[in-house]
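With one protein chain removed, the remaining protein chains of the complex are shown where they sit.
Going by the order they are written in, the chains are A, B, C and D; count residues from 1 in each one.
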Amino acid sequence: MKVCIDVKTVLLLSSMEKNTAPPVPYLYLHYDGEIYDSQPIRVVSSCSLDIYLFPFDIQNCSFTFNSYIHVIDEIQLFLSGTGDEMTEESKMLISTMGEWSLNKITANRAEIDTVEGNVYVELQCHISIRRHPTTYVVNLLLPSCFLIAVDVFSFMLPPKKIDRSLFKMTLVLGYTVFLLNTNQMLPITGDTVPLINVFLSMCLLMMVATLVESIFVTNLLHGSADYPPAPRWFRDFVFQVLGRLVRISAKSIERDDTVIQNPNAQEMADSSPVVTKNDISEEKETLNESKSVQVLRKINRDLKAIHLQVEKRLKRNLSSQEWIYIALIIDRLLFFFYILFISISFITIIIIWVVSYNKA
Amino acid sequence: MKVCIDVKTVLLLSSMEKNTAPPVPYLYLHYDGEIYDSQPIRVVSSCSLDIYLFPFDIQNCSFTFNSYIHVIDEIQLFLSGTGDEMTEESKMLISTMGEWSLNKITANRAEIDTVEGNVYVELQCHISIRRHPTTYVVNLLLPSCFLIAVDVFSFMLPPKKIDRSLFKMTLVLGYTVFLLNTNQMLPITGDTVPLINVFLSMCLLMMVATLVESIFVTNLLHGSADYPPAPRWFRDFVFQVLGRLVRISAKSIERDDTVIQNPNAQEMADSSPVVTKNDISEEKETLNESKSVQVLRKINRDLKAIHLQVEKRLKRNLSSQEWIYIALIIDRLLFFFYILFISISFITIIIIWVVSYNKA
Amino acid sequence: MKVCIDVKTVLLLSSMEKNTAPPVPYLYLHYDGEIYDSQPIRVVSSCSLDIYLFPFDIQNCSFTFNSYIHVIDEIQLFLSGTGDEMTEESKMLISTMGEWSLNKITANRAEIDTVEGNVYVELQCHISIRRHPTTYVVNLLLPSCFLIAVDVFSFMLPPKKIDRSLFKMTLVLGYTVFLLNTNQMLPITGDTVPLINVFLSMCLLMMVATLVESIFVTNLLHGSADYPPAPRWFRDFVFQVLGRLVRISAKSIERDDTVIQNPNAQEMADSSPVVTKNDISEEKETLNESKSVQVLRKINRDLKAIHLQVEKRLKRNLSSQEWIYIALIIDRLLFFFYILFISISFITIIIIWVVSYNKA
Amino acid sequence: MKVCIDVKTVLLLSSMEKNTAPPVPYLYLHYDGEIYDSQPIRVVSSCSLDIYLFPFDIQNCSFTFNSYIHVIDEIQLFLSGTGDEMTEESKMLISTMGEWSLNKITANRAEIDTVEGNVYVELQCHISIRRHPTTYVVNLLLPSCFLIAVDVFSFMLPPKKIDRSLFKMTLVLGYTVFLLNTNQMLPITGDTVPLINVFLSMCLLMMVATLVESIFVTNLLHGSADYPPAPRWFRDFVFQVLGRLVRISAKSIERDDTVIQNPNAQEMADSSPVVTKNDISEEKETLNESKSVQVLRKINRDLKAIHLQVEKRLKRNLSSQEWIYIALIIDRLLFFFYILFISISFITIIIIWVVSYNKA
Partner (left out) sequence: MKVCIDVKTVLLLSSMEKNTAPPVPYLYLHYDGEIYDSQPIRVVSSCSLDIYLFPFDIQNCSFTFNSYIHVIDEIQLFLSGTGDEMTEESKMLISTMGEWSLNKITANRAEIDTVEGNVYVELQCHISIRRHPTTYVVNLLLPSCFLIAVDVFSFMLPPKKIDRSLFKMTLVLGYTVFLLNTNQMLPITGDTVPLINVFLSMCLLMMVATLVESIFVTNLLHGSADYPPAPRWFRDFVFQVLGRLVRISAKSIERDDTVIQNPNAQEMADSSPVVTKNDISEEKETLNESKSVQVLRKINRDLKAIHLQVEKRLKRNLSSQEWIYIALIIDRLLFFFYILFISISFITIIIIWVVSYNKA
């Protein structure tokens, strides 16, 4: 007895759900023993997904149809068409696939020998479906790239004037919220982590890293007034080697330093002791001088005091000038590293996606 | 044998769910062989949605009723009314349509020839339903437009005084959260991306673009002190061409420049060497002079030092004045581009919606 | 044959779901042909909701019970009690109503004539249920009012010192998140937008409007240094008419203006050319003078330069003083408009709710 | 005929769902007419929850078992054990209770007389279940208390230097998001609002109130320059009464005032007219004087102008000094009120919870 199974009416015995399709009391019984059963069957099956390439993934599901209790002598099963015919017919009949599109159906007929000497016929259908990535690209990848782009450009915020750390914190906050929302979109699987998850986590990691770097630079810029001067070798290394690397010319810095720092330092050096010494010596000479000179000296004293105070306020910043330039150089350097790292990661991921997508 | 199918009681054989409506043991059997079956049937069917015009979309679903096993000779099916009658009756009977409203039902009767020479009768119902866009307009489009409006007006924030980048970052954060929440409202489909999704993503893109632009302008405004002066041709191009375009008169800038910069520069030029030279020469002459003159010179020296320091602080900003004006001009220019781009996009999208809505 | 239907055991034929209540093989058959059927029936029905008054809404659902196939001669249906009795009994039996409370049940018996001359009996139950608004008031309306209150009071933030735009942006961000979360609470309907939705959207609109206004005022306050002076008629109109309206006396402004601006302007007018002229003339006379006078002149020159620079920095702000006052007046004016608008809106909505709630 | 109902196998007739447990074709029929039916039954029942004490609530659900159609003469029902035995056995058999733990089962047997003279037997089980509050304490109450604590401590932010309003706005934003997320955890009920909801809303209210207070204080601190001086009685009241209350000694303020304000005011009073008068008078005398005096006068004039401008900038703040101290006193006072209010509320709520929890 032969049984032909129609593509439209598959009989799935490995399904754990009862068939809920309406029954059809109708069967073609041919003179040669061939039976054509066009019974519609609703199958709910489970299919192991490999989501490593998540939004660009292609899934292969196998459906096996066999008679659970009848051996080949009792029932013979035949495919009513080749895999290509099935694919074509299915594509025509399918009205909604949601986020999936049917890629290809391959089918074959196998005869299985059991231990007990019986032979069963098995019809195997391998269905390959391809996920439509558009939704995920638009909702996951694009915003993620936008936020990363903002993170990259945030290095342009002048750290001296703008509170870059708060800006980046807000960015990280946004990305965290975004990440958690998107986790609801991603399928949960046991053993493999999708590449996109690695990508998103890496983005978060990089954001947090550059946030910490921003805090570090901010610390050097604003808090360096209380720091001891940088050790000579370190300063030289940063200014000469790193500075040249990132095209912040160390020369201009040092000249700037000397112009600003030296004269003040000299003036300070000879003026500050003079003040205290003169104060005492002038005190004694006061009586001998004419009144106008006396008054002028007072004026001089006041002016010096004002001068000193104005200088002191400026000096604070000057003494940490070195650290500030070190911070700027490190900032620029890490920015280049960041760019480099992010480019390589992106290119790697994209290559993996493209290669895998074409292969599948 | 003729069978009339009532609109209220459609028999759907392509449905994969079993009919769960209560059975009615009742059938009108007429003397001429006409059978009137008013069996209620609950149909759960799938319908391929074209959501390109998402909140303003009209969906067409086809229901096909036929006898699965009986040919035309055995069962003849007839519609009990025209499409318009069906539409009217349906509108009366429908109590809740959720976000959909019934647009129109068209029905026709077809005779299908199969390969085996049999003829089946098929009743085809085309149901057109229109989505109520109000909820989506109020919850998706309006807030989105509000946020875009805030983004547009944020260009009015004076970049010199207010941290515009943080403001825009907060805006982008808000929009991201908003976007992800709304993604749950949007239907997921495979091949076509709804126009509204394009619209929302474009809004995000523009926000991010203007955020990056803000960072760029902030960089020019605050960080330009360390920049080399702009090349002559670039400066001329920006001031003469772009400046005129955005109505920031380049003349006032340049005059302002000369007024502020030149005298200081001159004074600097002749005063700074004088200080150092005079310091040495005066040191020698000190003894010959009268005491009052001696004191006066000291006063003069202190005053000069204060003057220099005050100037130096101001000069820093002056040297980057040019870059600042370039930044302001670029800011204004990009603002105009942004306005232009956003207007065109909006008008295009609205036209597409209106045209499609009226056509359908 | 008469059939009495018990309230507890309603037979709903318009339901599309099969009855899932356990069957009771038990029927009271009286000698006079009266049949008392206490069959429990679980009904899942759909009811068209009018959610215009959303959290304060009262819904009316109609249940119609009739024999689908038997005419009045075959089966007569009777209500076993009046509507009031049903209401009382139901209230006693109901254990959980979730967010709904049973308001009233009215019932009546109707005889329906069909076209074919048959008469059917129909029992109609109109069930009126009232939503418990507490949850929605506590979770939707109160936080919304709180945020609006913060928005109103945010006008008290001095725009000169505090970055009001960022504050309001954060507020708008919070409200957007809040709004989207609450949209999940609101029922989706097709044609009518609930009043509360209008209310919430109006709140968002007002927040965005005042945010834009804040940006505008911030622009006038901080960016007005580069603006041309306001035209006379506009300035007069704002200071005289609007200023009086919002109780910022225009007089104090103008006096303040004259005190600050005029002397400086005069001094500038005669001092600035003097500097340049004197520079040249004094240069020539230097030799003839005594040394002390020579030094004094130098001091004078330095002091003048310092004076000029200090003045220039202050002058910038002074020249935009007018615009700042205009901004403050407009700010105050829009604040009054906002208060007015918000009060009227709130009162209107509350009146609509109260009137409708009492009417229903 | 007696029927014993086992605890494991309850027959619930008030359930509206059909029993889905697998049937057991097995019944102990004793010689004395006792029937022991161990039929497993899956019951889905509804139970009216009183969630006033929400995460610490104990719910009592009643299950009533009776024969729907057989009177006492036909079927007699007996409990197979006492309530305590049932409780013990149930606790042993239950494997998962989710967030509930079985508290106690009490059972009794009642004979119900109907109007028609029949007597039915009814077995009533009262099941008392206690919610495990840990999850809600950890996820709802603790974070809420943390945020309130931050709100309380935020009063320590110096309002003069830090933008406290933005800080609190961010806090309110966080709390709103938190509140809305947690609303999904809270059960929705009609008539009673859970105490925890009152608690959370009160927290939000207090946050908003202190936010508005912060705005108010900020306004006084930064915007008071344009205010008229505070009326004498109000100032006295605040400084003498409230100031003492909050330990900001009013004396130091007033002395500080006199030290700062009076001399300046005096100097202003005699210097400003002197400038204008002297300008004119000196102008005439210029020719008679020696050159050095002439130059000195010019220097004097410039210095006076600088002095005046520096003073004017400081004076602005001085004139609003009074308002600032008033703001600080009010700030401290409201802080104490806030602490007091929050303590009382917390203690009240905790007492209610503890008392109710022990009672139940």
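Note that contacts are C-beta pairs under 8 Å (C-beta built on N, C-alpha and C of every residue); 3 or more make two chains touch, one makes a residue touch a chain.
On a predicted model such as this, the values are computed, not experimentally measured, just so you know.
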item: Options D:A209, D:I306 or D:I352, residue touching the unrepresented chain; value: D:I306
item: Which residue of A:L53, A:L296, A:I326 or A:I342 touches the chain not shown here; value: A:L296
item: Absent-chain contact - pick from A:I35, A:I58, A:L102 or A:V177; value: A:V177
item: Contact residue for the chain not shown (choose from A:I72, A:M169 or A:I349); value: A:M169
item: Subunit A residues that touch the omitted chain in the full complex; value: 13, 15-19, 46-49, 68-69, 163, 165-166, 169-170, 172-173, 176-177, 179-181, 183, 188-191, 193, 197, 201, 204-205, 208, 211-212, 215-216, 218-219, 222-223, 291-292, 295-296, 298-299, 302-303, 305-306, 309, 313
item: For subunit D, the residues touching the chain missing from this view; value: 20-22, 24-26, 40, 42, 95-101, 132, 134-135, 138-139, 142-143, 146-147, 149-150, 153-154, 156-158, 160-163, 166-167, 170-171, 173-174, 177-178, 181-182, 267, 289-290, 292-293, 296-297, 299-300, 303-304, 306-307, 310-311, 314
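Going forward, only the chains that are shown with their structure count from here on.
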item: Proportion of interface numbers common to subunit B and subunit C (over half same, under half different); value: different
item: Rotation in the CA alignment of subunit A with subunit B, degrees, nearest 5; value: 70
item: Where subunit C and subunit D are represented by their mean Cα positions, the distance between them in whole Å; value: 23
item: Separation of mean Cα positions, subunit C and subunit A [Å, integer]; value: 37
item: Residue list for subunit C, restricted to those that touch at least two other chains; value: 163, 166, 170, 173, 177, 181, 292, 296, 299, 303, 306
item: Chain contact graph, described as a line, ring, star, complete graph or other shape; value: line
item: Chain pairs in mutual contact under the definition given at the outset; value: A-B, B-C, C-D
